[in-house]
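For this depiction, one protein chain was excluded, whereas all remaining protein chains were kept in their positions.
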Amino acid sequence: MALLEVDNLQVEFATDRGIARAIDGVSFEVNEGETLGIVGESGCGKSVTSLSIMGLIPRPPGRIAGGEIRFAGENLTRLPEKAYRKLRGSDISMIFQEPMTALNPVFTIGNQISDVLRRHKGLSRKQARARGIEMLAEVGIPAPEKRIDEYPHQLSGGMRQRVMIAMALSCDPKLLIADEPTTALDVTIQAQVLELIKKLAADHGTAVILITHDLGVVAETCDRAAVMYCGKIIEQGPVDALFEYPRHPYTAGLLASVPRIRPDRLPRLPTIPGIVPDLLDLPRGCRFRDRCGQALERCGQFDPELNADNDAATVAACFNPNPVVTA
Amino acid sequence: MSTPLLRVRGLTKHFPVKGGVLRRTVAQVKAVDGVSFDIERGKTLGLVGESGCGKSTLGRAILRLHEPTEGEVFLEETDVTAASGSELKRLRRNMQIIFQDPFASLSPRRTVFETLREPLDVHRIGTPAERRKKVEELLEVVGLRRAVLHRYPHEFSGGQRQRVGIARALALNPKFIVADEAVSALDVSVQSQVLNLIDDLQSEFGISFLFISHDLAVVQHISHQVGVMYLGKLVETASAGDLYADPKHPYTQALMSAIPVPDPKAGSERIVLSGDVPSPMNPPSGCPFHTRCPAAMPHCSTIEPRMQNLGSEAQPHWVSCHLYGDTPQADNSAD
Partner (left out) sequence: MNATTTTEAAPAPRKQSESLWSKAVGKFLRDRWGMASLLVVLVYLGIALGVWAGLWGTDWNTLTPTINAEASAEHWFGTNRNGQDIFERAIFSTKTAFEIGLVVAILSTILGAVMGAISGFFAGRWPDEIILWLKGVLDSIPFYLFVAAVAFALQGYAFSMHVAMVATFWTTTARLVRAEVIRLKGFEFVEAAHALGVPELRIISRHIIPNTTHILLVQATITFVSAIKSEVILSFLGLGVKNGVSWGLMISESTNEVTTGFFNNFLAASAFLFVLVMAFNMFSDALQDALDPKKTG
């Protein structure tokens, strides 16, 4: 049994103009100790997916309209708020994009880490502080016994994100959800933080869901990845196969348009034409059809489901995927 | 050889830090510190650096959106830093800016038409009918349909808003445009659309760009020359070809290797820099990069390196680093 199983999850939001289905039948699994990347562009539903797992969908306007989220066999969608609160921060924890807003500015870092440890692990004040210093040292914060008494604004962005990671891992969670953890950071700092997440997850045997828009980050950090578009997973599989032989035209297009340093300047950057459709006004059939270069007639009539092809390493939701390349 | 369109010489911008009860200036943030470069007609200089390196301040100081503390900027033969009043207003027709945030860069209560017509109104260009026609042309140029003319910013996606921002910058037919992180807030698929658009505009109208970005990979596609900035100073400039093929400065090398590559098989021989960027209020002595530099030598912390040309006269490659050239003399630090 996988650690986390998301099964046909559907999440809706009430808007001025009607009900928007932000997530429409998403299913995936995360095994113990594994790192899964969820990639997609803004509005694809990747962050809503992570909030649903954490039970943090704002209700109203949001609501889980269907499906199940099973964590260690237990269905979280029906978990009462009190039990959820116990789970968050201990068995499942999360780090956010903007560490400044995720940390409380009026308490010291030590206060905030100890708070988590005392609540979930029942440590004494003294023990919690000692463990906090240990954690800060583990995430590579210099002079942790001094830093622990500082306030969030006294730290740089990279240091704050390290503190967030220390807090998230302080109770040895089984699953860590990292929602765009490095987007607000500079590239050189991003490299440090990604290394750190990778190393700590391996050391602690923590499973990680890494939510990001950056395919490069996924390639360097994850074992498997799922690509989302308009509230659906359109392709998933092992990272090596997904990036080398993408089957869905959207995955291929996204990969091609990532800016990367090339030996020679291209005359023109590859793009995906058009824009992401409005969730309240989706095209009939496949959601990617209007922007797709290889759409067939049936793409306008039926919405393709994730479909395993015996020879392919990834599963793609497409009627006319790129051919399977056998390595 | 023709003279460059834009010449920047020793441009410096210091922000005073006020403190105490009497709000006296207690320190200076050296956001931009003695930067010089040229941009040729119809060419793009890509300017790369991490947050806080002063790249955005530099762009705004060139346009006099921030008053430079020192230094000179020449657009063709005109001294931009000395211009005032009506002369500055006339200059503004030739130099424009595209912003990063597609949400903050358009006034939420004005339609696309009102936004695009304003520059024409302010500079009294054409009759009302001609202005309308010009606005419609602008939309076409940036790839938006005429039907969007009377729509409000909130009705557009980020990429479409960015196109409106570009159209506004084009309205006065400028010769030079500062693009400040113009694609950083956009999704990758849209990012490449906008980059291609900027490329098209350059070949069509011969506009020169200063393209500011934190992302070396984005800059490569769009630039002819590339400059790398660290703590308010240029540390390396060269043609795009030279810089990407053979980065000289350890900081440029580290920046390049830090970019995550979407290819799991690419071996990660990454140079991970330790530590954070120092505060520009209190920059390190000697070479500003020595605190994080993997190749730092003892004299790096005391003597500030000078720009030296490691390329040829025709194809210069400027680097300010002690790894190259002769062992520096102490009196060079006065620069």
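Going by the order they are written in, the chains are A and B; count residues from 1 in each one.
Note that contacts are C-beta pairs under 8 Å (C-beta built on N, C-alpha and C of every residue); 3 or more make two chains touch, one makes a residue touch a chain.
Just so it is clear, the model here is predicted, and its values are computed rather than measured.
Only one of B:148, B:266, B:295 or B:323 touches the chain withheld from this view, namely B:148. Residue B:63 is the one among B:5, B:63, B:218 or B:293 that touches the chain missing from this view.
Among the residues B:96, B:208, B:257 or B:320, only B:96 touches the chain that is left out of the figure.
When the omitted chain is restored, the residue from B:43, B:168, B:290 or B:322 that touches it is B:168.
Counting over the whole complex, chain B has residues 60, 63, 65, 88-89, 92-93, 95-97, 99-101, 104-111, 118-119, 122-123, 134, 137, 140-145, 147-148, 150-152, 154-157, 159-160, 163, 165, 168, 171-173, 193, 196-197, 200-201, 204 touching the chain that is not drawn.
Rule of thumb we're sticking to: only the chains that are shown with their structure count from here on.
Chain A and chain B have centres, each the mean of its CA atoms, that are 32 Å apart. Across the complex, chain A is touched by residues 50-51, 157-160, 187-193, 195-196, 199, 214-218, 220-221, 240-241, 244-245, 254-256, 258-266, 268, 270, 272-274, 276-277 of chain B.
For chain A in complex with chain B, the touching residues are 41-42, 156, 158-159, 186-192, 194-195, 213-220, 239-240, 243-244, 253-255, 257-263, 265-266, 268-273, 275-276.
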